[in-house]
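This is the structure, below, for whatever I ask next.
Rest of the complex left out; these chains stay put.
Letters A and B mark the chains as written, and numbering starts fresh at 1 in each.
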Amino acid sequence: MAMESVANSVQLPPLDNPNERSAVGAELQVVLQDLIDLSLIGKQLHWSVVGAAAHSVHLFLDELVGEWRELADVVAERAVTLGFVPDGQSSAVAAGSRVEAVEVQSLADHAVVWELGRRVAAVAERIRERLGSIGAADLVTQDVLIKVVGMLEKHQWLLRVQLGQKA
Amino acid sequence: MAMESVANSVQLPPLDNPNERSAVGAELQVVLQDLIDLSLIGKQLHWSVVGAAAHSVHLFLDELVGEWRELADVVAERAVTLGFVPDGQSSAVAAGSRVEAVEVQSLADHAVVWELGRRVAAVAERIRERLGSIGAADLVTQDVLIKVVGMLEKHQWLLRVQLGQKA
């Protein structure tokens, strides 16, 4: 075959079984939408936190948002690598994310930490439940999501220790 | 007044007239939601662009998204500085943004550039129309938005030159 005439040919997908690929892509879209929603809520709280610890929380939220944006990019790129285009636009995130919105007003620092902490925990738990079945379909995707869970759980710890006497 | 007993007192807002302040805050919220929506659509296109120029466009979109996130943060922080908490969460953006969603599928590079370019132009035009009245209320906010318009117009130029024979 001449090299010059191949530009519109089909490509090999990285996974052999289209059904599995589609299923893994759909799992990744759910994670993507949760991560984007976390990053938007994180910014929302970055702007609306008040109280004695407001400045520390304000700065810490920007670090979390930065890491969630990074994770969202990794997750979305894994999906398209598998041939699945996920939807990460505002309407899709608003419809598909399982993360609750926060109130639009000034929020006390401890409330910010509490509200964000339980959302982060919930997202981590939901991904963790799917690690096994995803691993059966694709070890690379599982490895990506193990990192996501590990980071979210660490974030949840960093948040929950700010709430009380016991970590 | 003893220094130690003032923690819960009222603060001086930076603008004297509460009505003006609230109006300026509402203007900024509209801009914020458009900018967040642009940044989400920019990421969506970053993941779904195909074609001979796909890799350049993929990289260029990340730069644009980075600048829109930065501008969104500046705009939101100006709003809260004025005492107005804007809503930048997914539902509010989905409801309030005037930027159209793009199709969720692989998109040819020139279509990506076209679709994004006209959305950027529309956002810039809408803010430009309000510069005069905002300047009458608050020169600092006007200065912020002049920068936003200037950057969006530059982005629109950088996009539109990729489309044809004439810039």
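As a convention for this text, a contact is a pair of C-beta atoms (placed from the backbone, for glycine too) under 8 Å apart; a residue touches a chain by one contact, two chains touch by 3 or more.
Note that the coordinates shown come from a computational prediction; the quantities given were computed from them, not determined experimentally.
A single sequence accounts for all chains of the complex, and while 2 copies are shown, the assembly in the file contains 12.
Note that in this section only the chains that are shown with their structure count from here on.
Centre-to-centre, using mean CA coordinates, subunit A is 23 Å away from subunit B. By the touch rule above, subunit A contacts subunit B in their complex via residues 36-37, 40-41, 43-44, 47-48, 72-73, 76-77, 79-80, 85-95, 97, 101-102, 104-106.
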